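Here you go, one structure.
All protein chains of the complex are present and in place, except for one that has been dropped.
Note that the chains are named A and B in the order they appear, and that numbering of residues resets to 1 at the start of each chain.
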Amino acid sequence: MTTTIMRRRRMTLKIAVLAGLFAGAAFAGLPVLWMLSSSFKSNTEIFEYPPRLVTESFSFDAYVTILTDPEKVRFFVNSYVVSLSVTALTLLVAILAAYAFSRFEFRGKRPLNMIIVSVQAVPPITLLIPYFGLIVTLGMYNTYPGLIFTYMVFTLPYAIIMMTGYFNTLPRELDEAVRVDGAGSMTALWRILVPISVPGIVSVGVYTFMIAWNEYLFALTLTKTQDMRTVPIGIQLLMGQHSYEWNEMMAMSILGSIPVLVLFLFFQRYFIAGLTSGSVKS
Amino acid sequence: MSKEAHGRRRTLRVLGASAAAVALFATAGCSASSDSGSGDGGDVTLEFAQWWEPELPDGAFRELMDEFEAENPGIKVELLSGPYASTKEQLFAGAAAGTMSDVVGLDGAWVSDFANQGAIADLTALMAESDYDDSELASQIQVDGATYMIPVVNFVYPMFTNDDLLAQAGVAAPPADRSEFAAAANAVAGLGDNTSGWILPLSLEAPNGIQNDVMSWVWATGGSMLDGGQPDVTNDEVTSAVEYIKGLWDEGAIAPGAFTMKEQDKVEEFTNGRVGMMIDSLAHINLIRETNPDLKFSISALPAEDGFDGERGIPYASWGIGVAESSEHPAEAWKLVDFLMSEETNAKLSSIANAFPGNTESVPDFVAEDELFATAFEIYQNGYPANEFTGLPVAEQLMRLFDEQFQVLLDGGQSVDEMLQKTQEAWLAEF
Partner (left out) sequence: MIITPIDSTAPPEPTPTPTRTPTPPASSASVRRSRLGRTLEPFGFIAPTALLMLVLMIVPIVLVIGYSFTDNVILNKNPEFVGIENFVTVLTDGVFATAIGNTLVFTVVSVIAHLLIGLAFAMLLNSPLVSNASRAVFRVIYILPWLFTAAVIAVLWRMLLSPNGVVNYLLSSDLEWLSSPALALGAVTFINIWAGYPFFMVSLLAGLQGIPADLYEAATVDGANGVQRFFNVTLPQLRPIIISMTLLDLIWTSQQFALIWLTTGGGPINVTEMLSTFTYKLAFSRYEFALASTSAVLILLFSMVLAFFYVRHQRARD
C-alpha cells in the first residue's frame, strides 16, 4: 500500500520535474530557434507577418556565403587563437591567485581582494581611450597579445573570485594532510585541490572562453586590420549604415556559438559525475 | 598598529615603484612604436579608415584603390574597414592616441567635433599647397571658415511611396503637400491589417531620424532650425512641422514602435509592404528591389506646406572624407582625396554606391539607366541639398536632445511650445 503511494508520489514529482524542464527549455530555446530559422530565410521573410518558422526559400545560402569567404573564416581563426589562449592563461594565473586567497593569510590580502572585485565595475567604455593609448604605447596595438592580455584583465577577477569560492568549499584537511606529509604547497594545489575542483575549473574556463569569444568593444578598438578582427566584429560588419544582412548575421551568430557549445558538450561530463562526493568526507 | 602602517607604507612604495617602471616602459615603447606610414622600398602606405567597403559590392572599393595605386606608383592604400555604428568611437580613440589613419571616412555630424579635437587637417590649406581647383566640388564642410570634410558622395532622402497600398486606400498619386500627405497616411492606416501610413524612426541610439524624418519637413518648406548659426527651433517653420507630425501621431497614422525604431527597421517595414510612405535614402532602392521584387513603389519630393512653391530643401547624408592632422604624408593623402573626387572616379563610386556624386561634373551611370534614379536626380536638381546638422558641434547630441523632448511630446507629456522651448534651451547650452 505505502509503496503504491510512494510510487504515485514519485510519478507526480517526475511529471512536475519534466514539466518544469520543458517550460525552461521553451524559455531558453525558442528565441534561439527563431534565430536559427531566420538564418535559413531570405531577408524579407524574416520580417513577414504573420511570422513562419520555415519558409519556401529555405536555404543554406547565408552559411555558404560566410564559410566561403576567407576573410570571415579568418575571423573565426582569430577568435579561436585569442579565446583559447585567454582561457588557458586565465585559468593558470587565477588558480594560483585563488589558492593564495583561499589558503593563506598575508599582508594586503583584503585591499587586493577589494581592488580585484571593484575594478570590474569601471564602465569599460570610459577606460577605452586611456586603455587604447596604453596598448599603443606598449606596442601591442593590432596584435594577439594585446587582445589576450586585455581579456585576461577582464576575466581574471571573475575567475579568481569563483575559484576562491570553489577552493573555500573544499575542506582544509585535504591539503593540510599532504603538507604534513612533507610536500610543498604546489603539490597540494596541483595534486589535490585542482583535480577535485575540475567541475569548478571547467565552468570558469567555459565562461572565460565565452567572454573572450563574444567581446566586441575592445576587439574592435585594439585591432585595425581585417586579418586581426574577431567574430563579433564580423557580425557587426553585417550591420551596415543603411541596412542589415539579417540572415547572414544570424548564420554567423549560430556558427559563432558552436565552439562554445562544443566546449560545453565536451566538458559536460564534469557537471554530471559527482566527482567530489566520494573524496570529500567531513 | 605601527607595524601595519609600516607595511602599508611599504606596499605603497612598491606600488609607486611599479607605476614608475610602467611609465618608463611606456615612454620607451612610445619612441619605439612602429610607424605605419613608411613601408619598404621608400613606398608610402596610406591607411584609409572607413565604413564604406563593407557597404559596397565585394571588392568594388578595393578595385578603385588599385586604380589609384596604378596611377600613383610609390603609394599604397591599406583599407581599414569597421562597422558604421562604431566608426566614430574608433576614430576618436585613434585621434586621442595619435594613431588615426591618414585618410578617414567622415559623417557630416562628426566634422565639427573632430576639427575641434584637432584630429583632422585643414583641407583648405592642403588644397592651396597642391594648387587644387575646387570649382568642381559640389560642397565642402567648413568649420570656422576652413574646409575639414569633402562630401564624396551624397545620399538624398526623397519620399518613397508604396503604390499598391496607396491605390488600395484610394490615393491616386503620391501626395505633394502636407494636407494630401496626412489624408493619404490616414487612409493607408485605415486599411487595417497591420498597415500604417507613415513610418518614423526615433531611436535614441541612432537619433538621425530627427535629421532625416523630422527636420526634413522643415527644410522641404524652405525653413531653417538655425538663425545666424545659433539654434532657433522655436520659429514658426519648426513649430508647424512639429505640430503637423504630432497631429499624424495622434491620428494613429504612424507605425507603432517609433520610439526605438532605427533606419534599418524603417526600411524592413516598408519593404514588407506594411507602410504606405517613408522618407528614406536613395541608397535603398536596389536593396528594396532585391529583397522584395514584387513591391511597386515610387519616389517623389518630400511634401511641402500647402501652397508652397519655393525651392525645396532635400535632406541628404554624405560619405565625407578628411585627412588626419597627425598624418605624416598629408600630400599623398590629399592625392587620394583628389583621386576620389575626380570626375571619373567619383562617377564610378556614385554608381556602385547608388549615391549622387560630390563632383558636379560626374554623372553616375544609373541616372541614364534607371527611371527611379532619374526621377530622384530631377528632384535633387530642382531643390537644394539641405542638412543643417552637418558641421554643427555635437550634432548627434543635438538630435538626441531634440528626440528626447519630441518623445515626451508624442507621449503626451508636454505641449509643442514647451517641447520646443526646452529643446532650444538644451541646444543653446551645447553651443
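Here, a contact is a pair of C-beta atoms (placed from the backbone, for glycine too) under 8 Å apart; a residue touches a chain by one contact, two chains touch by 3 or more.
All values reported here derive from a predicted model rather than from experimental measurement.
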{"item": "Which residue of A:A62, A:V82, A:V136 or A:I161 touches the chain not shown here", "value": "A:I161"}
{"item": "Touching the absent chain when the full complex is considered, from A:L67, A:A88 or A:I129", "value": "A:I129"}
{"item": "Touching residue (missing chain; options B:N194, B:S300, B:T375 or B:Q421)", "value": "B:N194"}
{"item": "Among A:L67, A:A88 or A:V153, the residue in touch with the chain that has been omitted", "value": "A:V153"}
{"item": "Chain B residues that touch the omitted chain in the full complex", "value": "15, 18-19, 22, 88-89, 92, 96, 113, 116-118, 194, 202-207, 255-261, 265, 269, 274, 394, 396-397, 400, 403-404, 407-408, 411, 413, 430"}
{"item": "For chain A, the residues touching the chain missing from this view", "value": "10, 13-14, 17-18, 20-21, 24-25, 27-29, 31-32, 34-35, 38, 46-47, 49-51, 93-94, 96-97, 99-100, 102-106, 109-110, 112-127, 129-131, 134, 149-150, 152-153, 156, 158, 160-162, 164-166, 168-172, 179-180, 182, 185, 199-200, 202-203, 206-207, 210, 213-217, 231-232, 235-236, 239, 244, 246, 249-250, 253, 256-257, 260-261, 264-265, 268, 270-277, 280-282"}
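Just so it is clear, only the chains that are shown with their structure count from here on.
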{"item": "Distance between chain centroids, defined by C-alpha means - chain A, chain B (Å)", "value": "36"}
{"item": "Residue numbers on chain B that touch chain A, as the complex places them", "value": "7, 11, 25-27, 29-30, 32-34, 47, 49, 51, 54-55, 78, 80-86, 89-90, 92-94, 96-99, 101, 155, 194, 263-264, 267-269, 271-272, 274, 281, 283-284, 287, 291-292"}
{"item": "Complex contacts: residues of chain A adjacent to chain B", "value": "42-44, 46-49, 107-108, 111, 128-129, 132-134, 136-139, 141, 217, 220-221, 224-226, 233, 236-244"}
